[in-house]
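Supplied in structure tokens, the structure appears directly below.
What follows is an incomplete set of chains from the complex, kept in their original frame.
The chains carry the letters A, B and C, assigned in the order they are written, with residues numbered from 1 in each.
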Amino acid sequence: MPTVKLVPEDSTDPIVAEVFADIKATKKIDFIPNIWRALASHPPHLQLCWTRLKAIMQPGKLDALTKEIIALAVSATNSCRYCINSHTAAVQKLGLDNEGLGEVLAVVGLFNQMNKLADAYQVEPDILPRAV
Amino acid sequence: MPTVKLVPEDSTDPIVAEVFADIKATKKIDFIPNIWRALASHPPHLQLCWTRLKAIMQPGKLDALTKEIIALAVSATNSCRYCINSHTAAVQKLGLDNEGLGEVLAVVGLFNQMNKLADAYQVEPDILPRAV
Amino acid sequence: MPTVKLVPEDSTDPIVAEVFADIKATKKIDFIPNIWRALASHPPHLQLCWTRLKAIMQPGKLDALTKEIIALAVSATNSCRYCINSHTAAVQKLGLDNEGLGEVLAVVGLFNQMNKLADAYQVEPDILPRAV
């Protein structure tokens, strides 16, 4: 059960109504995902979160699928149930099949292991060429 | 300081020597990164780690850059200093410039935030179409 | 399902009975929250945990609400379902409304993002005045 009452999809709060309409138009969906209905309990934060997510997730140097793959990798590493569900659906919608999903998660699992080994052995960073 | 003595690059242990040679050949480098020299303190584990990393990181459905981007996203989410250093260098070597790197980390930062908000509001997963 | 059988609220184990009575008296509640009933499966640890929590959570330099806000911030960052539920209820009981809760979680979300960006760019700490 959410810790706040989810704001109705037809809220008449002007900030909420504007953000909800933009979420539907931008994502081409006809419902408001639960996270946005929870965030709407504090409208200014809803607006900050949505405008930022919209800006960051639009295709740029990286395409939409790569950005969703990163979102899934982060969500899996943080074990976030809600976001894993969302971003798995998103990468599938963008065309990644089970084999591709298996590859994403294999890399995620691998580096969750390697990260801890590198930390556990307290290995010093290698001196590597940087492109900066 | 590493918690074990790093195994010399010219180790004559047969397992270590074979893995070290394969690391150089596969990665086309002429030195052994510190993590492998630490893992070599227990050769069977070195071998398990390397053969698995080699298998998972070879291009498949996902190309090499996408896999390295996932590795960086996981390492950043886990705050692993050694691995962030390695995989930042790797994505740069594969052609990602500062703008692309900025986009990767913007998505990483965004979902580290969104993951915690979704968890904090205890939002139930949306019912979404699945491609399974 | 808990991994151990929850100890009944009317346990006659002397350590458990004493701690359970003190929990009810201190928190002014008439039931024993599940976490304490689980910890009671190993009474010495129950006692250690409770006496320490009681000591740390009593108002001092910081008032009760601020301490509960910290508890919520930590629990949200760790994504602990049980504790998020408890401490959200606690801050609400102490008078924080949805706008205040929204502010707490906005700060929590923000620094979960900023922490990972600072780590990902491997930024050196600034030289700042310290009050020590």
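By definition in this document, contacts are C-beta pairs under 8 Å (C-beta built on N, C-alpha and C of every residue); 3 or more make two chains touch, one makes a residue touch a chain.
Just so it is clear, the structure is predicted and the values come from calculations on it, not from any experiment.
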Whole-assembly copy number, given 3 chains displayed: 6
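Following the convention adopted for this analysis, only the chains that are shown with their structure count from here on.
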Chain closest to the assembly centre - both centres taken as Cα means: A
Chain B-chain C separation of Cα centroids, rounded to whole Å: 34
Interchain centroid distance [CA atoms averaged], chain A/chain C, Å: 27
Whole-Å gap between the CA centroids of chain A and chain B: 20
Numbers and ranges of chain B residues touching at least 2 other chains: 77, 81, 85, 108, 110, 112-117, 119-122
Chain C-touching residues of chain B, taken from the complex the two chains share: 72, 76-77, 79, 81, 84-85, 105, 108-110, 112-117, 119-122
Sites on chain A touched by chain B in the complex: 1-4, 31, 33-35, 38-39, 49, 52-53, 56-57, 60-62, 66-67, 69-71, 73-75, 77-78, 80-83, 85-86, 88-89, 92-93, 96-100, 103-104, 106-108, 110-126, 128-132
Residues of chain A touching chain C in the complex: 3-4, 39, 41-42, 44-45, 48-49, 78-80
